[in-house]
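Only one protein chain is missing; all other protein chains are in place.
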Amino acid sequence: MGNSSGKIFRLTTFGESHGVAIGGVIDGCPAGMKIDFERIQQQLDRRKSGQSKISTQRKESDKVEFLSGFFEGKTTGTPIGFIIKNEDAKSKDYSHIKDTFRPSHADFTYQKKYGIRDYRGGGRSSARETANWVVAGSIAQQILSTKGVEIKAYVSAVGSVKLNKCYKEMDLSNIDGNIVRCPDSEYTEKMIFEIVKVKKEGDTIGGEITVIASGVPSGWGEPIFDKLHADIGKAMLSINAVHGFRYGFGGVDISSSRGSDVNDIIIDKSGKTKTNYSGGIQGGISNGNDIYAEMFFKPVATIMQKQNSIDTEGNKKEVEGKGRHDACVVPRAVSIVESMMALTLVNHYLISKTNRL
Amino acid sequence: MGNSSGKIFRLTTFGESHGVAIGGVIDGCPAGMKIDFERIQQQLDRRKSGQSKISTQRKESDKVEFLSGFFEGKTTGTPIGFIIKNEDAKSKDYSHIKDTFRPSHADFTYQKKYGIRDYRGGGRSSARETANWVVAGSIAQQILSTKGVEIKAYVSAVGSVKLNKCYKEMDLSNIDGNIVRCPDSEYTEKMIFEIVKVKKEGDTIGGEITVIASGVPSGWGEPIFDKLHADIGKAMLSINAVHGFRYGFGGVDISSSRGSDVNDIIIDKSGKTKTNYSGGIQGGISNGNDIYAEMFFKPVATIMQKQNSIDTEGNKKEVEGKGRHDACVVPRAVSIVESMMALTLVNHYLISKTNRL
Amino acid sequence: MGNSSGKIFRLTTFGESHGVAIGGVIDGCPAGMKIDFERIQQQLDRRKSGQSKISTQRKESDKVEFLSGFFEGKTTGTPIGFIIKNEDAKSKDYSHIKDTFRPSHADFTYQKKYGIRDYRGGGRSSARETANWVVAGSIAQQILSTKGVEIKAYVSAVGSVKLNKCYKEMDLSNIDGNIVRCPDSEYTEKMIFEIVKVKKEGDTIGGEITVIASGVPSGWGEPIFDKLHADIGKAMLSINAVHGFRYGFGGVDISSSRGSDVNDIIIDKSGKTKTNYSGGIQGGISNGNDIYAEMFFKPVATIMQKQNSIDTEGNKKEVEGKGRHDACVVPRAVSIVESMMALTLVNHYLISKTNRL
Partner (left out) sequence: MGNSSGKIFRLTTFGESHGVAIGGVIDGCPAGMKIDFERIQQQLDRRKSGQSKISTQRKESDKVEFLSGFFEGKTTGTPIGFIIKNEDAKSKDYSHIKDTFRPSHADFTYQKKYGIRDYRGGGRSSARETANWVVAGSIAQQILSTKGVEIKAYVSAVGSVKLNKCYKEMDLSNIDGNIVRCPDSEYTEKMIFEIVKVKKEGDTIGGEITVIASGVPSGWGEPIFDKLHADIGKAMLSINAVHGFRYGFGGVDISSSRGSDVNDIIIDKSGKTKTNYSGGIQGGISNGNDIYAEMFFKPVATIMQKQNSIDTEGNKKEVEGKGRHDACVVPRAVSIVESMMALTLVNHYLISKTNRL
């Protein structure tokens, strides 16, 4: 269970890292939407491996093939089936994983849960799965665009290189102007330098991504248990390596602040607030201001250094990363974050249509 | 929509702050479980108002009445219906809320979403609702206890008074030994001092709660979209005022760390790890180590100071908090956090029963 | 599990026949709907016991108390909690049920499933539960009325007394003009005669109900697995004693007919068809014609005659019905059928709002 996301616009995915293909089904996509297939591929390309010197060299073209759900370029309201073939799945040598549990990987937990696992390339637990999300998320983004909603994510920290600027002080059209996907040119250099250094040492490093959704009208989000920020949080925490989530503009540390400092004063009938410490959401419902959230990523668990572990029999064993891995995932995760935001928002948009007669 | 939580052990709630009663239905509770009704009431009492000098003085006995689902003291597998009457609902004077949107409250968003709202005491958006969760969460805790799982939450920060100790260094049986629910006596004093000071100034302050679930076996959690930590995160972000969530022991800042520093080395067949930066979860599945998470709370939005806002017509209007409010919610939120953890875990326990033939 | 119905307008119920109260929660009811509470009570009164000489003499006033979800007489979009107290629950003598499994009752299956059961009055398996459905169904009917949809059910057979008339040949405003709820005066007499006779003999008899929903626009229903007729069928099969379901006008036996005889010819742009063998549904989606369905009821299992059975130890035992039971349930089931139709339709109405951008 657990391979579906969304109540109305519902994505169900499948696929292992080194199987024939990964893919999914989108059910509940509204009919009559003209889709720009190139935009989907562009979002996939922002996520794919082998883009630059700072990403893994696994070569996957990540071409999505749609099998259903469109007619003459438009959605028909029927489910959209799609697959992405695994092309560079080198299934040769997995002896080092087959019988060993790598530290901070899902090898041990899948084995314990299911009693069996496809260990090749991490199987189902591989971040390759996120390509499926980008396909669906990109379609969701296109639907939201017709409602005036735009979503932008960018890298706001690599290790201890933390961007201390509000998104309003920067030109977000610069995000894709560099390989690390940070809109500030000064920090960009530092971040790239950090990743290159860490990579050279056979190590990995964590980071942060910030996401903004502008143009969201007030009224999206379903209290009590499907609050908008709770659903965004869950979506983001689904991303491999995300271990923390915060919403609301965080120029200050809100949990150590006072009410008189961080209450957002409403200044006009549209609900516009003077400040936006609430990140565009009150009581779990959007209030018309920019949605703002931050995601915290762990360092990639696979490092090119020797580590102790155990084998499946419980014997001590040394493991060392092999193959093709990222030293820092956040540059490639930007379109994944946008996709998860889009999937969450499109669902709340559709549900909100049922709130009144 | 959105008033249900859980796939198998499913809680559905209802009720407004100043209506006749709040309550809920628990569907999917396993049959044959002997319930200790006093433990339920104790958890409610830890949450209720008027407990101490640092909590609001609204007087609610918060006595839960069960209407179904038990027979001779045991669960029957049929739905458990329950209500908690609203006793101290002073519906007299709401003129200051009726036509005005309070800053950082849900008044504006409910009005925009539904076109109508029960403004008395915040209506459905009031934290009074969380009493329902404690009823269900306490039953869930009792079920989990039979499986060896114990859940403990405590206050780890009030404003900038932040407890910098690992839970293993403290005696968690001290949590309820003081009104702020912090297990460390030194910090306890500082925290109470901080709340009293803030309250005197008619202001409010944020805080943090830490939760630990010990005894969770490996194998709970359903990747890809129902990862254990993602479901815990969503549950915690449902709590009024929680704006951030992090799992994995955070003595260090994981997102600025290196893989070689925070990878957890497995040291024996049971999956025990040397460190627990992963917070007991790998790939969305529990690994047998302690589950560890932290929640970040905003300051309460109602302050006893004048603030600017607008009325429902869009005219500028001054508002000032009236009545009975907490200056800091975290001491009362401890049993809510435990309840949301229990609700999440009991669902993953039940789902895990279907993972194998 | 299994105590909820509906994807958007979702009813969750609880309660045992002889507990404190039965009740439920309706989540997802659109906001701003003015509710006529008397109409709800009228529907409950059509279902309640003790109405006439042909129904059981258990005395329940079946007064519904609403606990939440309304403000100034209108729905607020928040969940509607309600209870109906059990007043005439005589818990005295159940020794004859406690240790014995009554033939064709749910005693044996509940015991086997849960290992425990509330045997008083059949516990959760009692048809008393259906009062909850009528509360929710009546609200659903009022919502549908604002869209021009009207639902009418009537008794079309009692035992072998089968009404062989199309609903268009009768005046449906006569349904409540008699105690058996059949719109044809000739058949009414025969049906009442049959019930009285069967009752006198300490026996029970089955029957049939026909339901029509007029004014349903084309486009409701979600293929593939939530086809409109499949959801109606499931709803009807949930009613105690219903063992068969058929949709599509059945003046002829459709499964032994030819395509050339029962194809419905579309005669105008609105989708109006010359005949309506399809019962207003094509491919699982409403086509704008009247929805038409028939439900088949088993005789009540409790008879006032001696029957063989076994006790909980497996020993042979004689059982004999005691107390207050209907000889034929269909007259009281008319408002239940209408309610289940309304609950199904209101969900498909709300879902259909998300079909297009």
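A, B and C label the chains in the order they appear, each numbered from 1.
Convention: a contact is a pair of C-beta atoms (placed from the backbone, for glycine too) under 8 Å apart; a residue touches a chain by one contact, two chains touch by 3 or more.
In this text the structure is predicted, and so the values were computed from the model without any measurement.
Only one residue from A:99, A:118, A:261 or A:311 touches the chain missing from this view: A:118. In the complete assembly, the contact with the undisplayed chain comes from C:223, out of C:73, C:177 or C:223. On the side of chain B, the interface with the absent chain consists of residues 8, 28, 30-33, 77, 143, 146, 350-351, 353-357, using the contact rule stated above. Contact between chain A and the unshown chain involves residues 1-4, 8, 10, 12-16, 19-25, 27-28, 31-32, 65-69, 71, 74, 76-81, 83, 113-118, 123-124. Residues of chain C in contact with the chain left out of this view: 1-5, 7, 13, 101, 103-106, 108-110, 112-115, 124-125, 129, 157, 159-160, 162, 198, 203-208, 218-219, 221-227, 229-231, 233-235, 237-238, 243-248, 254-269, 271, 273, 277-279, 281-288, 296-303, 305, 307-310, 313-314, 351-352, 354-356.
Basically, only the chains that are shown with their structure count from here on.
One simple way to say how far apart two chains are is to compare their mean CA positions; for chain A and chain B this gives 26 Å.
Inter-chain spacing, taken between the CA centroids of chain B and chain C, is 39 Å.
Our note on geometry: chain A versus chain C, Cα centroid distance of 46 Å, whole angstroms. Multi-chain contact residues, meaning those touching two or more other chains, occur in chain C at positions 8, 28, 31-32, 77.
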